[in-house]
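The next block holds one structure in the form of structure tokens; read it before the comments.
All protein chains but one are shown in place.
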Amino acid sequence: MGKLIDESGRRTDGRGPHEMRPLKLEVGILKNADGSAYIELGRNKIVAAVYGPKEVHPRHLTLPDRMLIKCRYHMSPFSVEERKPPQPSRREIEISKVMREALEAAIITDQYPRTALDIFVEVLESDGGSRGASITAASLALANAGIPMRDLVAACAVGKVDGQIVLDLNDVEDKEGEVDMPVAYMPNLDRITLLQMDGKLTIDEFKAALDLALRGCRQLYEAQRRALYDHYFSSAQQEVSK
Amino acid sequence: MGKLIDESGRRTDGRGPHEMRPLKLEVGILKNADGSAYIELGRNKIVAAVYGPKEVHPRHLTLPDRMLIKCRYHMSPFSVEERKPPQPSRREIEISKVMREALEAAIITDQYPRTALDIFVEVLESDGGSRGASITAASLALANAGIPMRDLVAACAVGKVDGQIVLDLNDVEDKEGEVDMPVAYMPNLDRITLLQMDGKLTIDEFKAALDLALRGCRQLYEAQRRALYDHYFSSAQQEVSK
Amino acid sequence: MGKLIDESGRRTDGRGPHEMRPLKLEVGILKNADGSAYIELGRNKIVAAVYGPKEVHPRHLTLPDRMLIKCRYHMSPFSVEERKPPQPSRREIEISKVMREALEAAIITDQYPRTALDIFVEVLESDGGSRGASITAASLALANAGIPMRDLVAACAVGKVDGQIVLDLNDVEDKEGEVDMPVAYMPNLDRITLLQMDGKLTIDEFKAALDLALRGCRQLYEAQRRALYDHYFSSAQQEVSK
Amino acid sequence: MSVSRRSFVVERLRKEKMKELLAKGQRLDGRGMTDYRPLSISTSVVSKAEGSAQVHLGNTAVIAGVKVALDRPYRDTPDRGNLIVNAEILPLASPYVELGPPDENAIELARVVDRGIRESGMVDMSKLVLRPGELVYSIFVDINVLNADGNLFDAASYAAVAALATARIPEYSLPEGSSTPTPTGNRIPLPVTGLPVSMTAAKIGDYVLYDPTEEEEAVMDTRLTMVFTEDGICALQKGGSGGWSPAEVVKLVEEAFAKAKEIREEIRRMLGIGGQAEAAQGSGT
Amino acid sequence: MSVSRRSFVVERLRKEKMKELLAKGQRLDGRGMTDYRPLSISTSVVSKAEGSAQVHLGNTAVIAGVKVALDRPYRDTPDRGNLIVNAEILPLASPYVELGPPDENAIELARVVDRGIRESGMVDMSKLVLRPGELVYSIFVDINVLNADGNLFDAASYAAVAALATARIPEYSLPEGSSTPTPTGNRIPLPVTGLPVSMTAAKIGDYVLYDPTEEEEAVMDTRLTMVFTEDGICALQKGGSGGWSPAEVVKLVEEAFAKAKEIREEIRRMLGIGGQAEAAQGSGT
Partner (left out) sequence: MSVSRRSFVVERLRKEKMKELLAKGQRLDGRGMTDYRPLSISTSVVSKAEGSAQVHLGNTAVIAGVKVALDRPYRDTPDRGNLIVNAEILPLASPYVELGPPDENAIELARVVDRGIRESGMVDMSKLVLRPGELVYSIFVDINVLNADGNLFDAASYAAVAALATARIPEYSLPEGSSTPTPTGNRIPLPVTGLPVSMTAAKIGDYVLYDPTEEEEAVMDTRLTMVFTEDGICALQKGGSGGWSPAEVVKLVEEAFAKAKEIREEIRRMLGIGGQAEAAQGSGT
């Protein structure tokens, strides 16, 4: 019996091992962006926005056969316990890269050659698992912007806490747990587009963790589809009622 | 009766409330610049230079209908009590912006579309009111460069010191006084092109302060015209006497 | 009798005053670079590489009548006693400049107008005299890249230690000696292309020091030619034996 | 935020259209000249921040967060806490934002908000001292512009003011003789004495209009941001490359001073705090 | 390292050619799908570093150096030494490197190597403490890529691991009551408990191949870097803008785990250290 999971199998926030935190998804929340979305997962609060396709600038970066995709993951100074200086940290730069790669796998980039697409994510509050939540939201923002996609990307983290494999680490589990493993997944295409891990797992534990992560992603995927449906259905409603 | 104004109404440097510090203006003091000027106001010592109109660089910043104006206000490391690191501070960046806007109002920018104009100001010694003095000098440098202008811009600060509205704050009044309010003004066009204020004023005090600032600007304006006259008249003299 | 040279005229590493440290030169050691070389001089371990001639980027830096030469001298963080932060120091920026000028004198730059040439030097271990060793290696890398040259550039330092003029300062002599004077020289053209000095010398001492430096450079020059010969001769051998 | 990539033809056409409308006393979005867009403020939106507020002013959206740390006071104010205001116009806020460190627009925004708060005396910084010259509270206010649709100055100021007015910061004690501050476990409000109100108007041709949208700012001649206390004015910032006549400025300041009182009441209502006295009381130790 | 200036026509042709070969089970350099290129490791190559190693993996060349300083521990790990891993893809390593501060590729490289070392527990950082919360050893690992020909992750990891495993650092003592650490004059090994092994594979079309060259990476769909301890896996990093099926990942991890044991033995042999116990013993004090 450890300190992060009690004898009845409850986690610090009362969840069971395979349970995800409360989730809220919203599409189209920013006026200027071509597409946008908002996610709350536990206390994570994250805004994602997409601009493009648009001209490439500076021009020599133009790709003749596909879209150039840029991505910025950024945490607000007040999003964490101790104020984070606003300039991008090495961690934020790495996450920006793996997020871009996770999302690019879903985008049909050759449909708009010689253009650029910017994906911006701002973490207003961070609570463990922010990169997964960011990908989940950014994927909705891409859909909202009308970017041609092969599938939605859903992402969450699994980990090992007090010796158990658990879904969707919260802040304290992320910091004090043994393992953190974020996964991004396109359920329809059965493709993993982000996979990171740190901490020690046996090979069998790894397989169980991956399996659990994919289940979490499928759950998020359903929520993403519902959020899109709600957004466009109610929009359609309004159009009709005009 | 306060510590900055004595019972007979004299300020720390012996001036009356509505009196300006000793002023010296010189035009055309740098050889390489297209236009330049020098101002001494109290212990302020400031050099201004103008380069342009010239090619825009990088080219994508070109404005098709007007001149692109850049402005840099910079303080020398030895210009203040405690050495200032040479890289531009946030204060210098803000002043560069409001200075540019204060001067741009006077420049007929559509006469040279697709060109650039650089305005550089270096504060060699700072003594309170350096932004006003900088604008006053830069305006002369613009005239010296032959840039087409609607009017000259004259600028000074007023403030509240020991409860009184006074003209042209010196260093100690700037730091220990209650209010600092820099104003830039084009007397001929009756237009205020810079207006900043910090500290508390009633609305009536504000009106009095503004009025005093405009009087100061008109005084500087006369000095600017005299400096230009002296510069070009003596030049003309020399031409003739050759 | 000083602390750096003993009564029998031996230096801290056992050398006589006019003796150079053990030297090792290798040509063509990196696969990707267009030319490369490696030098060991005492404990100095330095890699040099050349890329080009190639397109100029950004394009507005293009020189219509000659090659644009860039040069970067950089020390690895672990190359010195106390870890050096990886970003270029002011010292590294200055050395990059004088190195470029020392090498440019040997390059026939007008043979490839409108192109760029990059020279990169990485000091893996530094032991006094690294800029001279860097130039000596970079000169070989240029030759290895097939860049048209007027002559090879050989470079070493001389100095004053315990009152004596000595050749090829080692680390402790560099730090505790009285004078350090790096010299780069093209023996065939009899041209000095780098000359720096700090510390106090009489005019006569300076003349003696310069003389000694040129002797050192000629010695290095022979070693450079031998290294090139070995490299290309053995290459030729291999070609033939195929 | 740069508008350099805008088409100047479109800009010119829009300006003409706008002046036509203005001549009839109309704005593109139908507002009267002195009308503000709908304002909403939500506070305590970020639980990890000591205080936070999200402001919507029409389509302009800004979030501000307050964080607190213990630090040395600045050399010239040994007996006062530190106030640090920073602003970022996030790249997701507008197609015209460039990535990179804060540019002149973000810096100006932060500094004008800072002066409005600082000079109004809204937070009594002299109460944020643990040991003079040695240890004080540092109050960080970070402002993020999430959607830029004009009048960032007012929206950012309202967000910062609301975040400060509703913040609860961890209390520390530093007993005489000790050199390590210890948290008391209490969360205390900041010593807030009143609410400064930022008011911004723009001039297009001869017309003066309040709370300009991004479209209006793109064609404006000049702009004036005024920050008011209950009793007067505490900060001014003129913007844009045109000029104001002195008469226009005086009229504007008088008019806006009156109007600021309404907005102050509106903000108070949204923050759930009463009059100035009550606010002060609510924040007294 | 940027490949943006590569010709996309050439890239496409190469990809087709490569797939043709792969369909016959062949790679451009003749290796089998799971073969690594020849690996060589030289240690103690830089005498001013506390530890150093140069790795050649085919034409990829990397050098790593270890330096040590005394410093305060990080606030959240007061009872552990500091580990700082930095990587530079030197401009001399490839025609595609841009000058400037480390870009996302160099930062990712450093962070993945760091995680592999840190999470494996290779160095027992709890033994690198002189006084908890106050003074610890800071271990700097600086990685330089000298020639970039693919699979930088594995080569950089081997170099860093080898430099740490063979480092001899100056020992300090900090007697109770004293505030200045003094060198004992001894050089001691780091408390090394085992060797993590990085394994990287790339997928091109339906083919999975280990230790990709730069040419292979230029056309790959996706990549996976796995770091293994003796008992399991301790770090993962997926790269590239394609995706892996879950089945592929599981198969790859199982296969690579087995293969990592061979490489660990090879590295041990090159470092002249025996089994894990011996390595641990060699570094205990």
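Per-chain residue numbering starts at 1, and chain names A, B, C, D and E are given in the order in which the chains are listed.
Here is the rule we use: a residue touches a chain if its C-beta (ideal position, glycine included) is under 8 Å from a C-beta of that chain, and two chains touch if they have at least 3 such contacts.
All of these numbers come straight from a predicted model, not from anything done at the bench.
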item	value
Listed residues B:33, B:169 or B:220, member touching the removed chain	B:33
Candidate in contact with the missing chain, chosen from C:96, C:130 or C:170	C:96
Interface residues of chain B (partner: the chain not displayed)	30-33, 36, 43, 45, 47-49, 51, 54, 72, 74, 76-83, 86-87, 118, 120-122, 124-126
Touch list for chain C against the chain that is not drawn	61, 63-65, 90-91, 93-94, 96-98, 100-101, 104-105, 181, 186, 189-203, 205-207, 210-211, 214
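In this text, only the chains that are shown with their structure count from here on.
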item	value
Target chain D, source chain B, minimum contact steps	1
Label of the chain whose CA centroid is most distant from the centroid of chain B	E
Turn needed to bring chain B onto chain C - CA fit, degrees, nearest 5	120
Chain at maximum distance from chain D, centres defined as averaged CA atoms	C
Euclidean distance of C-alpha centroids - chain D vs chain E, Å	48
Whole-Å separation of chain centres (CA-atom averages), chain C against chain E	32
Between chain A and chain C, centroid-to-centroid distance (C-alpha), Å	51
